[in-house]
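The complex appears here minus one protein chain, its other protein chains still in place.
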């Protein structure tokens, strides 16, 4: 076990150097240790609150120093792990396995649980993890701490604890301004724009909330209620339009889904949100039969660029034609290329894979793994700069067909199959 | 590793025999496995709900069979534990320690997290644990499962997620009837009795709630606002009494604390509750200076009985005198013995120890570890049958002196010291 | 105008004698005058609150003295009326008519408006009117004051200001205890009885509330959801019964309607309540087609008694047979007389008239004027003492047929026609 002792020594060394003497993060680490050592004391909640307040008042460098030294100094207790292993090996079985599980629990977990007891503790820990994600690329020792945060937050933000709220014009401003800030797909320009999206009779916005963060949404989806499946975002976001009469609604379009909390990265709610919103809408609109998205294809162009040299998924002709676009000004019209680009996008979405064998496009991955199928590909669907730059202005519909969601999901999970409509099939054949 | 394989074999064997063919619990176990194997499927929430519904419709025998086979068949994955150990030993450090922690996590944890996603899942899991506690004494293999429940519930019922609510006459009946049902110290006889305790201007009742169980309190405390420290429970619970004027209130008396959820045994909120209620009351009543309990001494008489033979903590004289009480009818008056009994109680509370070296009396243990001190011992304080049988009718005050709570807590934790007043000290000297 | 001066003199005289010197009501009258004379003063709201507090602390005799002297001394300003008449006659037209309307407004109205500004003023004025109704029979001069109260309260309790709330087991105890107290038809014995009526899935209770009296219902109706029109109250109120499955509900039965506020006598909400509850229920239960009451016939027996001598509406034979019942013990069985009594009740309900030409029975009057029809008459429908004494245990159904409510109402209002079913017609023919 000399190896271990040596390791412990080196780690501690590194921890010490991370926070120099006099750094305000040093005091904070001492306070964290004190919080950990003292169960049940009268002032635990107040101390936790105080530690969080002091942390949030630090400048970014001191925050990083505090988090790094936390990562190095208050992680797994390796001595305890080793003892746990010895006991398991002496009497292997469920009980000693559980003991080992406990022994190997990083002390961070208990620290985070104690910090969470403070008023507004949950909110502050989510923010602290956002800081962590920010500084992590530069400091590899933070990976373990991040893993601890994610494990705990996953448990605390279990879907059973979340509330689905409809956001409308009766929602408090404190929440609405966050919707404006968090919208990540089609920016909300001002309060009037927001009002069109939440207060029109044929628009809906639903969000998940955690009870310990009632003013701050976790994720939200924007819905347009239409008569037909849309092929472009423009008409949906138009300033002047006649709302559709309630009894003519047949199609619900999820046209924007935004995760709100950077600090909850890796804790997934999206599929729960879509499923429950489908239920809510079905109860509200008798004639509602069709549920689709109108989604961006964020990875299309960068994938094309990787293929330009010698990608096997495109013919030489295709590559030449696509190369021409690269020279063009981003804002140039793509006249005449609609069908071609749509077919390239279809190939990308159905055939391109990421390292783990799933669809290369992250939005595709999300909806397909939820059981949706790729329904249609639309050129010139989004004239905005971002969509043109990342996807030649292409958008697509994923369709949630309630009768086949589960089957699609199974097929996707087991064989990576990307379900698609006959229209998409035709596009694939046009190569 | 033959040992392990052998063990695995035997455990599986036992699991198989626990649920006979055709038992409704068998189906349920299969459903639990299915729920575990399928992440992200569209119907996961519905399946979880369905499993919980079916579980709660089982008869007690089938519930026990289901829980036992769950305990045996879906616990730690020993193969994975062994692999985790190998990897840790190959490269010991924080990362492999975290891997090992994950590897040793019982699969129960993930099952419970998935069940919790169902609407009302939290409530149903708390009930399931109550069943588990019920059947556990007879089935030792359940200890591990119980440990898993407790670990998860401790995380979910973190104090940061709880809300403190004042219960009064504007509280919904669905909550009030649970207060009546859960009161464990001084029974609430009917709705009129409840009204006296929650609606009188000099009475308060506070409870902790979890947001996923808004209709069901977790723990509550009843408070009487008085002018002086009370020496008996009768005047507090009296049917006819004049409420104390608001500006004459100087003393808050915690006269009853009840845990409500058997399924949350071992998840402690009591000290958080008392601390926050003290804060609330201080904001409401300017002149409030004194915070005490009026508490039972539930272990006194059974301790006396263990001492009667040859206990070293009592003199032979004392033992003889106390032995006489044992012969007496429970309801007989204890004339003339007040001071003697009070001094015996004081000795019991200050000096008697449990196996772990703490105070023998559970109520004393709770308040002393919170930082209270033993303030006074009162004979003939509770004429009720239960109090006479368990404690000769004695009750005591524990005092929460805000200036010394923390010091007392430290002293108690570190040296097991039982802080007590000079009045109690006098009682101790009278032996 | 000497007559008037004389009258004024006599009235003032009487007012003076009503409140003797030293009576606490005298002070209060002075305070009322002060409140009236001083518009806009800073302390008006506080003075109003103070006057109401002092009023409610008076003993009944002093309350009566205060109300009487109020009635005599702060009513219409006859001088002002006379001047208003002169001006109208000088220039008759809408403007002088409005001036006259203002001139003739009793000063009570302004006093009540100012008292109403106090916190809880509305509630206290409703209670004051209840006192007024109590003492009115003995003091004729109160009739005018009562008329003023009723006029103002009618305006304030306009249906547009009322909220319909469903009362269930989530309702605060402070409201539920009032439901128990106010139930006037089939007494609610205790909280368990209440729970059966509000928390069972096939039972409903709806109440109207005024926003200034959120804790105190104005009127409520109890509803049983059944498969068939009921012929007796017993099965509806039974302690042990299987609730009807939601999808089998076809019939809503209004089995009890209670006015809660004596002080709102003459301010009617009942027909608004029934109509809105019908709407609520239709939205909740798809299969709901039939809306009926199960109602008492409170005036039947006393009407029979008036007919016994020589009533023209009964034959000599009938009278003889009915006379026999009068001799009987109230609790004696009425064997064999079911059909006969039902036919007498039918005649009473359809043919007997009150002084104003409407149906003699007050419950019949209420439902028929709402547009219901008399659907069925049931003997032995209510075995309770009150029902036997007042109506030989008979109950009836009034049916609200949505397709004919308006027509029935018109026919009732214009020609006094009592709509009834063919079953009732058969009963009428059996005489």
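By written order: A, B and C. Residues from 1 in each chain.
Going forward, a contact is a pair of C-beta atoms (placed from the backbone, for glycine too) under 8 Å apart; a residue touches a chain by one contact, two chains touch by 3 or more.
Given the structure is predicted, the values throughout are model-derived calculations rather than measurements.
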Going by the stated contact criterion, tell me the shown chains that border the hidden chain. A, C
Contacting the left-out chain in the complete assembly, out of C:76, C:298 or C:358: C:76
Of C:144, C:298, C:358 or C:384, which residue touches the hidden chain? C:144
With the missing chain put back, which residues of subunit A would touch it? List them for me. 169-174, 176-177, 191, 195, 215
Hidden partner interface residues of subunit C, rising order: 3-4, 7, 11, 38, 40-43, 45, 75-76, 78, 81-82, 85, 88-89, 92-95, 97-98, 100-101, 104-106, 113, 116-119, 121-122, 143-144, 147-148, 152, 155-156, 158-161, 211-212, 271-272, 275, 369-371, 405-406, 409-410, 413
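Note that in this section only the chains that are shown with their structure count from here on.
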Between copies subunit A and subunit C, what's the superposition rotation on C-alpha atoms, in steps of 5 degrees? 180
Chain centre separation (subunit B, subunit C; CA means) in Å: 52
